[in-house]
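Omission of a single protein chain aside, the complex is shown with its protein chains in their original locations.
Now for subunit A:
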């Protein structure tokens, strides 16, 4: 049966290289286009910077060939495209009076981030080793989240106290904390999933887990949210909340978590509206952005949001063209509002392409999670995917007035070193997870001796009793059996069942 041959994943590194070359063409080409459109001289700097960027990206590709041959071939090209476009837009805004020299810093941080991601990929080798760091990463998260409150270290900027300054360098620790918290949530739930699922009191149709089983998670989560609220960092608070709900929902596959989470979020929003003045301003801006009083307010007015909307409208379908618009009309156009700048210059066609790139990236993250065989990897991939998608949602939703505006860094696009570093580290972790998901597992030779209940699956195993066979064939079968053999226990073992469809996807 040729199914055996098809079932095995190919490394597909050459495909990645081809896509990377296209991505680099977009990324580096748009840099040159910015200079051409603005009639700036093209100096040797452009060539040097383009070459450095391309060199680092190709180095990453080579490292993948060496260390994670079976990693997902689409993640890196997507990320490179987004990051390159971000640098180009920041570069373009540097030519306006509002900004200067941000692009060089962004490029430097991109370099640092890519190198850090390569180092992480090289040293970590297997994402499962992160599971040993479950509680260490909890401690690290708490320290990172508390750092900005420490007097002398923390620094307040634009109403939010989320920065840490050490000499000349400033850093946003909450960006890194989202990785460590995702590791903790995934590790904790992978260890305690059964306990949370099985033990507990049943009230009506809902089984409530015992409080002590969930206590570490709740404590971690309350600390995270509390600290962020104190720091006035509502965007990140929303993101951590979403991460928590998503991971616990995936781990237990109980819809009640989503319902409980939504209720808590509404309560939280109501409380924030009552007690956080900052947030009340945001809600007012959201509801009455075009109100003259609110628009003209000097601080906490809707000027930024409205200008962003005007920018999007000015862009129209095809945009003004990269370098030909006025995206600097919006304040913070190169960080929080960079999506508005893209909407204006690339238009609906360009912006929807970028949002689609995010969607593809998200789906690749989820695919890695579905494909991998260990619970920890699944939960970690889902958590990190949710982090990505929530950031995009909070930023784009805030910009387009779907939700109140809360400042978050658009992944890979916005100016800001910490966010870039964190997102590239996430890429490294997910590449490792996808490598373990797609990697063939060596199964010993198996002979089907009876034939009476021989199945296609078994002969598949038999056909590929070399490095080609995948262990998941066994898993799949077990999950399948499981389905009709003990239906009662099925509910409690949904992860095993979910595993089956995940593996199925690869058999085509």
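Convention: contacts are C-beta pairs under 8 Å (C-beta built on N, C-alpha and C of every residue); 3 or more make two chains touch, one makes a residue touch a chain; residues count from 1.
In this section, contacts and distances are computed from a predicted model.
Trainee: Pick from "Sarcosine oxidase subunit gamma", "PSer/pThr/pTyr-binding forkhead associated (FHA) protein", "HypC/HybG/HupF family hydrogenase formation chaperone" or "Tripartite tricarboxylate transporter TctA family protein" the UniProt protein name of the chain that isn't shown here.
Mentor: "PSer/pThr/pTyr-binding forkhead associated (FHA) protein"
Trainee: Give the residue, chosen from A:108, A:143, A:198 or A:402, that touches the chain omitted from the document.
Mentor: Of these options, the touching residue for the absent chain is A:198.
Trainee: With the missing chain put back, one of A:219, A:318 or A:402 would touch it. Which one?
Mentor: A:318
Trainee: Any idea which of A:37, A:176 or A:306 touches the chain not displayed?
Mentor: A:37
Trainee: Which is it among A:23, A:142 or A:220 that touches the chain not included here?
Mentor: The missing chain is touched by A:23.
Trainee: Touch as defined at the start, partner being the missing chain; which of A:86, A:173, A:350 or A:404 qualifies?
Mentor: A:350
Trainee: Which positions on subunit A touch the chain that was left off?
Mentor: Contacting residues on subunit A, toward the hidden partner: 1, 3, 12, 15, 19, 22-23, 25-26, 29-30, 33, 36-37, 39, 73-74, 77-78, 81, 190, 193-195, 198, 318-319, 321-324, 346-347, 349-350, 353-354, 356-357, 360, 363, 367, 370, 373, 375, 441, 446-460, 462, 471, 474-475, 477-478, 480-486, 488-489, 492-493, 496, 500-502, 504-506, 508.
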